[in-house]
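On to chain A.
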Amino acid sequence: MTVFRVILLIGLVGCAIATAIVRKPMQAVIIYSAFSVVLAVLWITLEAPDLAMTEAAVGAGVTGTLLYLTLRRLNLIDQDEAHREKMREEADEHGKV
Partner candidate 1 sequence: MAAMFDHLLHNYEEAAAIALLSIGFCMLLFDRNLLKKVIGLDIMNSGVFLLLADRGYIAGGKAPIMAEAASEAVRYVNPIPAGLVLVGIVVSVSMSALMLALTVRVYQTYRTLDVDHLYMLMSHRRKGGRA
Partner candidate 2 sequence: MSVVQNFPMFSIVLGLLCAIACFAAPRAWGRRITLALLLLSGVMQGCVLWYCYVNQASYRYQLGHYPAPWGSELTAGLLEPGMGLLFSVVMLLSVIGGGRHVGHDVADGKQHLYWVAVDLTLAALLAMCYTDDIFTAYVFIEICTIAACALLAVREGGRNLIASVRYMVFALIGSSLFLIGVVFTYAVTGQLLFPQLRQAVAALWEAGTYRFAMTVAIALMTAGLAVKSGCFPFHGWLPDAHSQATTASSCILSGVIVKGYAVLLIKIICRGLGAQVFMATGAQNVLLLLGLGGMVWCSIDAIFAKRLKVMIAFSSAAQIGYIFMGIGMGTAAGLTAAVLQMVSHAITKPMLFLAGSQLSDASHGRMDFPSLRGAGHRNVPAGILFTVGALSMVGVPLLAGFVPKLYFAREAFALGWQRWPVLLGLAASTVLNVLYFLYTAVLIWLPQEADCRFKPVKPHWDEYLPGFIFAGLNVAMGIHPGPLAALIDRAVALLGR
């Protein structure tokens, strides 16, 4: 059990670091959803099934959906740093007007 838990924890921290360093927002959102699922499993190993259900429904489900919708709304689904540079220039133009 302890080994399983340690593996989960490593996965959790790994997901968190990956979220911090990936470039595309979409990747961060997907990894965050994975993070929530891992956390839900971890709640079960901690004998807290209530939390597991809530985390799976709210953390992975609703928050993930909201993050995805935000990206959708901003048209940022498959864009990375280079594109953001372009957007930044556009924004400068926008600011000058």
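One rule holds for everything that comes next: contacts are C-beta pairs under 8 Å (C-beta built on N, C-alpha and C of every residue); 3 or more make two chains touch, one makes a residue touch a chain; residues count from 1.
Candidate selection criterion: all candidates are chains of the complex that A comes from, given by their letters.
Small disclaimer: the values here were computed from a predicted structure and weren't measured.
Applying the touch definition to chain A and the options 1 or 2 in this complex singles out candidate 1. Those residues of chain A that touch candidate 1 in the shared complex are 5-6, 9, 12-13, 16-17, 19-20, 25, 28-29, 32, 35-36, 39, 42-43, 46-51, 54-55, 58-59, 62-63, 66-67, 70-71, 73-74, 76, 84, 87-88, 90-92, 94-96.
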